[in-house]
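With one protein chain held back, the other chains of the complex are shown just where they sit.
Note that the chains are named A and B in the order they appear, and that numbering of residues resets to 1 at the start of each chain.
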Amino acid sequence: MDQALAIAVSILFLGTAYAMILYIISVGLSVTMGLMGFQNLAHGVFAMAGGYVCTRTMAEFGVPFLPSLVLAFVVVAAISVAFERLLYARLYGAGELEQVLFTIGLAFMAIAAAKFMFGPISQRVDLPDYLKGQIEFMGRGFPTYRVFLIVVGVAIIAALWLAIERTTFGAQVRAAVDNRRMAESLGINTGRLFTLTFALGSGLAGLGGALGADILPVDPGYPLRHLVYFLIVVAVGGLGSLRGPFVAALLLGIGDSACTILVPQIGAFFVYAVTLGLLLWRPQGLFGRM
Amino acid sequence: MAPHARDAARTSPVDSLVTRHRLRPLELLPWVLVIPPYWLFDTYLPLGSEILIMVLFALSLDLILGYAGIVTLGHAAFFGLGAYTAGILAANGWGEPISGLAAAAAVAGATGYVTGRIILRAHGLTLLMMTLVIVLALNEAANRMGWLTGGADGLSGIEMWPLLGLFRFDLYGRTGYVYAAAVLFVAWIFVRRIVHSPFGRSLTGIRENVTRMHAIGVPVRTRQVTIYAIAAVLAGIAGGLLAQTTQSVALTVMTFERSGAILIMLVLGGVGRLYGAFVGVPAYMIAQDNLARLDPVYWYFWVGLMLVVVVLFARGGILGIVDRARDLVVRRRP
Partner (left out) sequence: MRLFRIATLALTAIVSATAADAQTVRVGFVTSLSGPSASIGDLMDKAVRLYIEQNAASIAPVRVEIIRRDDTGPNPEVARRLTQELITRERVQLLTGYIYTPNAMAVAPLINEARIPTIIMNAGTSAIVRQSQMFARVSFTMWQSAYPLGQWTARQQGVRRSYTLVADYAPGHDSEQAFIRGFTEGGGQNVAAVRMPMNTVDFAPFLQRVRDERPDALFIFVPAGVVARGIMKAYADLGLAQAGIRLVGQGDITPDEELPNMTDVPEGIITMHHYSADADRPANRAFVEAWRRAYGANSTPSFYSVGAWDAMAAIFHVIREQRGQIDPARTMELLRGWENPNSPRGMVRIDRETRDVVQNEYLRRLERVDGRLVNREIETIPMVSDPWVRFNPAPPR
């Protein structure tokens, strides 16, 4: 019985830590896709950019880890505003195919640019001493960094929830997701709202990329390698919701850990089967609007 | 789409409807171009047959993407199934090419029909994800079934019998080139007929306005599933051809990357025009063959830039540019 409990604790703990990274990176994608109906396959680029900002500022300017995380958020959010205004905005009315192709093109260019600037090898992350090693709890060791991930993840989720549910900005976003024309006729500047939301979502992706850099190493192949997982979280969770991607990320993270620890023979099929099954059952995702 | 609308503007609407399916001389141009390389560029024939095969693959994608408006990132699943079917048959003692292709077509088509029935009720991101997940799952299955597919080592030991019992697959790739060209020609006639048939017109209708097609009583889902299965058959044949002419199959036949690459080639040529595949695939592959040699590391940058430029400034691809140029010339005439 003790053994079973220990296994359950491991599954929950490791799965949740992984889910936090997935969630922080993907939530922005869910909101922007839901808000603007934009198929953004270049979202991983922002996560990769965050990872590079964090690791390079630490390596070259000696910025400590925590401030470099903040930098990752701010820099990526700022860059994304330029992207949104100059490029994405031209395609809001375009078809799905155009958006898919355009964003794949951006991802390709980003991959080549990353290779040119930072070389093909993954970036080194120097964690501060207080995040290394293990924390002893109830006679078991837990990797400190993953505990930190869960704490930060929960804090971000709480902040997001407050921002969306308790502020005017949040109310405007919700209104625009529900009914864009109605929101516009009530005098909400949806264009500006989009830009702000996009910046927030991309900034979060950057933060997620930086936070996750120690577990998902940052290298030029990053945007396409992890794209499938980000998209699965968004599609399964449902577009335009905060709750959906969270549940989907937990499901994916914990389910994957459980599958790995209990029945490793199933391997990669678990994720695919669950995704296909859930999408057949609820084509709009778990919490998507019909 | 735009080109037809312009045709209609120049002649009377009825004329354009009646003559649309008639063969215009220009349409034979690709077939004229296919012949000389056999003698002129005989050391380029392996590249030539690969281009012909990818044209067939792109043509099959055009059917569902350009005519039925289904955006998919998983079309390589059918290409891969075809390649593995033909390859596994030939590696296990049945090297007859044409029946091998038929088997490839059957397996891919059946899979296309079944998955089409399941996934085509969704659209948008959901559909995109389902197509993606299917190709990923099939790839993983091929990786794990090493006893059948060779897994990551690739399928080896493919031995082809002579084509029609007469022509051996030779070192210069002559037989392979003629074989691929012949299969593509037959497929082209078939696709052309479909596109100009009432069935094909109803697909365009579904792409342009689903609600209206529902309203006039078109069985939308059935039509979509049918064309999806037909496209799968053609993709399977293309995959089978690749396996037979190169006598090798590896996991890369069935990846998200290959789905993306064929999509890019088709878009470069022009979607929904029947000839986009004939223009885009050679343009892309010849560019890759040359550019990648000059600057292999940053080839991805140029592909990405090309995509962005096509989407922003040239939505009809190369053929779209040709159309616009022709319109300019025609309009200037008194």
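Rule of thumb we're sticking to: a contact is a pair of C-beta atoms (placed from the backbone, for glycine too) under 8 Å apart; a residue touches a chain by one contact, two chains touch by 3 or more.
Just so it is clear, the model here is predicted, and its values are computed rather than measured.
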Write down which of A:Leu127, A:Ala175, A:Leu196 or A:Ala273 is the residue touching the left-out chain. A:Leu127
If the missing chain were put back, which residues of chain B would it touch? 42-44, 46-47, 50, 136, 140, 143-144, 146, 150-154, 156, 171-173, 242, 246-253, 292-293, 296-297, 299-300
Considering the whole complex rather than only what is displayed, give the residues of chain A touching the chain that is not shown. 3, 6-7, 10-11, 14-15, 17-18, 115, 120-127, 132-134, 141, 143, 145-146, 214-217, 219, 221, 226, 228-229, 253, 256-257, 260-261, 264-265, 267-268
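One rule holds for everything that comes next: only the chains that are shown with their structure count from here on.
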Whole-Å separation of chain centres (CA-atom averages), chain A against chain B: 34
Quick one: which bits of chain B touch chain A in the complex? Just the residue numbers, please. 65, 71, 73, 118-119, 121-122, 124-126, 128-130, 132-134, 136-137, 140-141, 144, 256, 260, 263-264, 267, 271, 297-298, 300-301, 303-308, 310-312, 315
Per the touch rule, the chain A residues reaching chain B in their complex are 33, 39, 87, 90-91, 94, 96-98, 100-102, 104-113, 115-116, 228, 231-232, 234-235, 239, 267-269, 272-273, 275-276, 279-280, 283-285
